[in-house]
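One chain of protein is taken out of this complex; the other chains stay put.
Moving on to chain A:
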Amino acid sequence: MLKIWSMKKEQQKAENSDGGAAGGAAGGPKKKKVTAAQLRVQKDLNELSLGTTMRTDFPDPDNILSFILYIEPDEGMYKGGRFSFTFNITPNFPHEPPKVQCREKIYHPNIDLEGKVCLNILREDWKPVLNLNAVIVGLQFLFLEPNASDPLNKEAAEDLRNNREMFKRSVRSAMMGGSVRGEGFDRVAI
C-alpha cells in the first residue's frame, strides 16, 4: 500500500552508480551496531591536534567516551605546571557537550575549587558542529588568558583584576602546593 517501495526503486535507478550494496541475508545473532556518538567521537579523536603541550590518557582504550587530557602550558602565568582534565562524553554527544572537569585543586579565576570549568563552549555556547578539538583549544586558552570577567573562583578573579603582579605570584605559589588566601592548593609544578 505504501508507495515508498516504488519511490525507492526510482531513487536507486538514479543513483545506480553506487557499488557494494549493504544487506545480506537476515538471521544469525544480533551484532552490535556502531553508534552515531561513538563514530563521531572516533572521528573527533583522530582530528585532535595536541601539539607538544598536551597528551591524552585512556584508562580503558575500549571506552573512548572517557579519558584524561594533560595540559602543560609552555607560556603564560601557568607555564611549568601540569594540569589534567577528565573528559566524559555521553551517548547524546554531539547534541550534548562533553563533561570536563579539572582533576587538581588549582587557583584559577575560571576554574573552581572542585574543578568545574567556566568555558562558554562547554555549556551555553556548545553546538553540535563543534568538536573535541575546539574544547581542548578552549582549555589551553584558559591557561594563557585567565579571564577575570567570567569568574568561577571569585577571589582569584578579584586578585587578577586588582593586582596582576600579585596574582602571578599567587599562581606560582599555588602551583607549588602553597596556600592563597588561606586556601591550600595541589602541587602541579613539574
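We take it that a contact is a pair of C-beta atoms (placed from the backbone, for glycine too) under 8 Å apart; a residue touches a chain by one contact, two chains touch by 3 or more; residues count from 1.
Quick note on the criterion: contacts and distances are computed from a predicted model.
For the chain that is left out, the UniProt protein name among "Alkylglycerone-phosphate synthase", "Mitochondrial fission 1 protein", "NEDD8-activating enzyme E1 catalytic subunit" or "Acyl-CoA dehydrogenase/oxidase" is "NEDD8-activating enzyme E1 catalytic subunit". Interface note: of A:D57, A:E75 or A:E165, the residue touching the hidden chain in the full complex is A:D57.
Seen from chain A, the chain kept out of the figure touches residues 1-5, 7-8, 11-12, 19-24, 26, 28-36, 38-40, 42-43, 45-48, 50, 55-58, 61-64, 91-92, 94-97, 110, 112, 114, 116-118, 120, 122-124, 126-129, 150-152, 154.
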